[in-house]
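Every protein chain except one is present and positioned as in the full complex.
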Amino acid sequence: MDGENNISNAGRAEVLVQALPYIKRYAGCTIVVKYGGNAMINDGLKHQVMQDVVLLNAIGIKVVLVHGGGPEISQMLTRVGKKSEFLDGLRVTDGESMEIVEMVLAGKVNKSLVGLLEHYGGRAVGISGMDAGLIEADFKDRKYGYVGKVVSVNPVIIRDLLEKGYIPVVSTIGFNKNGEIFNINADTATAYIAGSLGADRMIMMTDVPGILKDKDDRGTLIQELTVEQAGELKEKGIISQGMIPKVECCVTAIGAGVQNVVIMDGTIPHSILMELLTDEGAGTLIRKGTV
Amino acid sequence: MDGENNISNAGRAEVLVQALPYIKRYAGCTIVVKYGGNAMINDGLKHQVMQDVVLLNAIGIKVVLVHGGGPEISQMLTRVGKKSEFLDGLRVTDGESMEIVEMVLAGKVNKSLVGLLEHYGGRAVGISGMDAGLIEADFKDRKYGYVGKVVSVNPVIIRDLLEKGYIPVVSTIGFNKNGEIFNINADTATAYIAGSLGADRMIMMTDVPGILKDKDDRGTLIQELTVEQAGELKEKGIISQGMIPKVECCVTAIGAGVQNVVIMDGTIPHSILMELLTDEGAGTLIRKGTV
Amino acid sequence: MDGENNISNAGRAEVLVQALPYIKRYAGCTIVVKYGGNAMINDGLKHQVMQDVVLLNAIGIKVVLVHGGGPEISQMLTRVGKKSEFLDGLRVTDGESMEIVEMVLAGKVNKSLVGLLEHYGGRAVGISGMDAGLIEADFKDRKYGYVGKVVSVNPVIIRDLLEKGYIPVVSTIGFNKNGEIFNINADTATAYIAGSLGADRMIMMTDVPGILKDKDDRGTLIQELTVEQAGELKEKGIISQGMIPKVECCVTAIGAGVQNVVIMDGTIPHSILMELLTDEGAGTLIRKGTV
Amino acid sequence: MDGENNISNAGRAEVLVQALPYIKRYAGCTIVVKYGGNAMINDGLKHQVMQDVVLLNAIGIKVVLVHGGGPEISQMLTRVGKKSEFLDGLRVTDGESMEIVEMVLAGKVNKSLVGLLEHYGGRAVGISGMDAGLIEADFKDRKYGYVGKVVSVNPVIIRDLLEKGYIPVVSTIGFNKNGEIFNINADTATAYIAGSLGADRMIMMTDVPGILKDKDDRGTLIQELTVEQAGELKEKGIISQGMIPKVECCVTAIGAGVQNVVIMDGTIPHSILMELLTDEGAGTLIRKGTV
Amino acid sequence: MDGENNISNAGRAEVLVQALPYIKRYAGCTIVVKYGGNAMINDGLKHQVMQDVVLLNAIGIKVVLVHGGGPEISQMLTRVGKKSEFLDGLRVTDGESMEIVEMVLAGKVNKSLVGLLEHYGGRAVGISGMDAGLIEADFKDRKYGYVGKVVSVNPVIIRDLLEKGYIPVVSTIGFNKNGEIFNINADTATAYIAGSLGADRMIMMTDVPGILKDKDDRGTLIQELTVEQAGELKEKGIISQGMIPKVECCVTAIGAGVQNVVIMDGTIPHSILMELLTDEGAGTLIRKGTV
Partner (left out) sequence: MDGENNISNAGRAEVLVQALPYIKRYAGCTIVVKYGGNAMINDGLKHQVMQDVVLLNAIGIKVVLVHGGGPEISQMLTRVGKKSEFLDGLRVTDGESMEIVEMVLAGKVNKSLVGLLEHYGGRAVGISGMDAGLIEADFKDRKYGYVGKVVSVNPVIIRDLLEKGYIPVVSTIGFNKNGEIFNINADTATAYIAGSLGADRMIMMTDVPGILKDKDDRGTLIQELTVEQAGELKEKGIISQGMIPKVECCVTAIGAGVQNVVIMDGTIPHSILMELLTDEGAGTLIRKGTV
């Protein structure tokens, strides 16, 4: 930001005024942010994302922050001497590991985000999918252990917190009717939560710029596409590998009632603000499609 | 603003984030702005002030805009062939002139401001001191004709409009129990209105930078002073001429319950935003004084 | 009223009691009154209409007063030396004239009505079609200048004012998305406003008793008819000349959701009260038609 | 009313308008009416009082109707063959008689008033001092049997009913902590209820015009006096006999927070309306006194 | 209860905990209880039913108590020397008898229940079908005199009382548009009231255990049946005699929107609590039938 630090106050005022139309467009909207990837590992980026969230909240947007915590889980499992086995790309999670997962997500990562949001002036409340029965989950397949699938989402607690002006921060664990606790993929959980809230927008933070026509060329970013077009791109192999499940979550969310979804690069400083409050946006926006 | 137009989106995001602490500080506050002077004559400035007001409203500040309309009144009086006589610096206002004053203020100036605020996305409602009994007035002295003094202010209609999210725009005419209508000095009316609302801040837009130690040197601006200090400066003659009634209005407002008052130069673009949302403020702030 | 002044208090009490069923019938109803014609020019009638409106408000009816101001506009235009040209019965309104129209309607007529309502104990708020985006208008035909047609009505500000117990007084100017201001026919505007509010009744004050079978014989007043019957009477030429646009406004209002419309003679003292609170009504009532 | 039946509709409208200032004065006020005496025995008067109460309710006054029922109690006691013994002017009330009192007051008189109020369009709810613990009572002196004194009043149920727009009709029985039921003097109960509500006015319907300087000359009615002056009149013997306990109730009510009390002649048709809604009032008004 | 009095506090706590699932199931539900028969004559049972009602209210259930009063009516009629003639099993009710009926139901029985509910800590309000126009009734057949049928039920007053936390106690008299008052069968009235409230459950207290396959063998109790099955049992003569109108009321109530109805033996102590808050229920439950 060095180059910008000498912006005059007049310039600053001008920037604020230019943000006005965007502020008015999103006022009162509900935006669910999936926070993860490098934006969560890099400390500077972490602070910037939290500032962005507090700012959105301050200008009247209802923001929900959903997070995972893969790297911190691995680190803690290693520390207590648990070795993780992977099957079909999923961490096979036994009871002991699940306890670690729960502690790291709901106890460490969640509270650390809450702490930062509070630091920047937000009033944040960290909850998990267990609180107020938010996420009912169940075994995806017993062979993966306590890896869960979402059975249903009851978003009343999130609505209650948003109504009172809080920023809900959600760790994606859930439980079934027997009280068994599950680790749930954060992208999936975010899609279900955004859908159950009928969110105006869901933002998926990733480590890539969005959907690229040529995945090696950032200049080939697709700025907007419909659900139908996304399907075509998948068939053509343009949407491939790690992007496939991301796009599937987006499609799920839109099917469940979210207005539109943006896949963006969380490693760019203040990418959320740039997406929402400036004239050029960021990443790839997916919407239902023309009627 | 040319020099700033090439601020990058990253720079813009940074500016927004830097405004966050100020946004949070004023959220929910009531700010009464006396709008007038050159900022009202110059069309470019007019648009900028209206943008500022809509932006403040959008980020959760309750803004009340109070306006006069001297130049437009003179112009209309001339047009209908009325000559104005002045006595003790006040326009002697006969019944026919008062009708013109009322039409210009409540019909033309008020609605033109409302129109601009709406244009920038605000929801504005223009009222006069007659609506819902806002300003009870009476003859200042019959020798001046329908020049009024404020008898009392009933701010319920302003509170009702603020509560519903509207931006109240007030023309400063009032009436007495006999239904006689009066032209009221806008500075005075603003002070009474701000006082009756217990406003957090009153902003007086003028054509000078604020209170200057040496009135010919803008570099001698006094940034902050107490009511008591203002009294001393008046005795010393540093506050003099046209600044005297302005400061008296400020002192009246503070006595009536306003937290603090800022006298600022309305001819600087976006001076309100610069005052409220950047780190250096603008103009001279007067407050009750240390206890 | 001389002959009545010697009504005993017992008689007065009896009259009040006889009004009870009517008071109960209209309690909580929304009634939109188009105020104009001779009832607006004659000062005595003006006071009486305002008393009626305040009384209706006091007994729990939600009254909206919509006004034009033809004669006062002409007078002011003359005063500033503008000559009006008429085309198809419409005043061709250039920009300079529009400014006068706006000042007269929103600044003079509107505030004078507000003042009278306040005098009789009402809490009135005068707004124009520009306030809170009430009336979006546009050119009827550019050959008429700033003569507007209604594009849409957003009645939220009226609902907000009614909810708080105020009497909204509306001047019928509107604006388009470019901020151009238009003079709108008051009958038409009233119909649109009443329709958008889903009013229980719209009252059109005119200078005639209502729809007459023989326009020269007040004894041939039609007390009630359906929209369909109105159409037939128009075909037969019984509804003719100046009554045609009035009836069209009524039909528009009913089509937009108003329960029924009354065309009445505003030159009869307290005709609104007589219509609503006594056993014989006044004027011609138009309703949707038998089902 | 014969002479008035030929009041023209114009005259009727005029009467309504003249009531406007009174309607506005009492809007939102709480008025507690002690209903009894001949106004309750005479069927025509009964209907008129009920009309008055419904009208007051319709124009936004919160009316509470408190009633006794002496004559109907005597009649029923006779019918079941109970002879009443009187001691110090009080009916000695054994358990069997109390049961009759309760049935007549809460079952017959109360519901008959409710029925009439509903007939005239009011929404009335008849309760007794037992409902929702309204009146806690106890033995005045065991020698009188179940003649009760008021221990405390809990007016929450009355407030709840008024808030929802109902007309509460109260029979003056109460009970103690042992569940024993008592007959309570209606004047006394009214004073306590009005006091606990902080009523704006209490109206005592009697069979006399008010307080007379010469009790045989209706022309000597005292229109207004202070509590202090009432004390002096009692000392002088001008307030005497049956008027003494009435005035004591008034003084009690004022002491407990009622703004003022009117003792009026309930045998004059629509005396309540005449008192509240016309220019000459009725009866004697007692208020706290000048300070 | 002697045998139980030595339950330890630990045992008591255990019982409370075991009631938890039932408490949660009925929280916020509306339950209408028809109270009558021996449970109303026997003083001990009366106290127990009132305790049950207060307890249900205390744990968040909205209870409405509807009562008749046959035996007390007969007793009072005898006392005033009226002989009752019966026709088709109905008491022919002349005007004089109706007055007694009204006094006994609304004045004596109603208030005695209110008194007991208050004694056990409830806040009860006794109303009749006349209050707030609750029950519009009319002649069943003029040959029976003032025996009424229900024309319509307006349950707003009951909803208003429930919303404020009161326990409404209803005597089943009603009136027609002429103000004539009628005695209404309490079972029928309860069914209409429960239906108009869309109650979750209606409980009919009777002197028998419920519907028995063999009416002489309590061991043949049918615990649950559908409306359709009830029809079949009537055809087969298993539902016979006095049980026929009871079941018809139940079917009426279910048709009008009540979830289910329980016919239970009111002579068993605390039968309501046993039905609602323990694991075995009581009596016969009738529900709409499988879909």
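Letters are used for the chains, namely A, B, C, D and E, taken in the order the chains are written, and counting of residues starts over at 1 for each.
Quick note on the criterion: contacts are C-beta pairs under 8 Å (C-beta built on N, C-alpha and C of every residue); 3 or more make two chains touch, one makes a residue touch a chain.
This structure is a prediction, so every number in the text was calculated from the model and none was measured.
**Q** Out of A:Thr30, A:Ser97 or A:Ser128, point to the residue that touches the absent chain in the complete complex.
**A** From the options A:Thr30, A:Ser97 or A:Ser128, the contact with the absent chain belongs to A:Ser128.
**Q** Touching the left-out chain: which of A:Lys111, A:Lys149, A:Lys215 or A:Lys288?
**A** Candidates A:Lys111, A:Lys149, A:Lys215 or A:Lys288; residue touching the omitted chain: A:Lys111.
**Q** Consider the whole complex, including the chain that is not shown, and state which of E:Glu14, E:Asp141, E:Glu163 or E:Glu228 touches that chain.
**A** Of the candidates E:Glu14, E:Asp141, E:Glu163 or E:Glu228, E:Glu14 is in touch with the missing chain.
**Q** What subunit A residues would touch the chain not displayed?
**A** 76, 79-80, 99, 102-108, 110-111, 114-116, 118-119, 123-128, 130-133, 157, 160, 164, 166, 173, 175, 179, 181
**Q** Take the complete complex as the reference. Which residues in subunit E touch the chain that isn't displayed?
**A** For subunit E, the residues touching the absent chain are 1, 3-4, 7-21, 23-24, 27, 48, 51-52, 54-55, 58-60, 120-121, 268-270, 273-274, 277-280.
The criterion applied here is as follows: only the chains that are shown with their structure count from here on.
**Q** Counting only Cα atoms for the centres, state how far subunit A is from subunit B in Å.
**A** Chain centres of subunit A and subunit B, defined by C-alpha means, are spaced 44 Å apart.
**Q** Mind checking the centre-to-centre distance between subunit B and subunit C? Centres are C-alpha means, answer in whole Å.
**A** Each chain reduced to its C-alpha mean, subunit B and subunit C end up 35 Å apart.
**Q** What graph shape do the protein chains here make by touch: line, ring, star, complete or other?
**A** Drawn as a graph, the chains make an open path, so a line.
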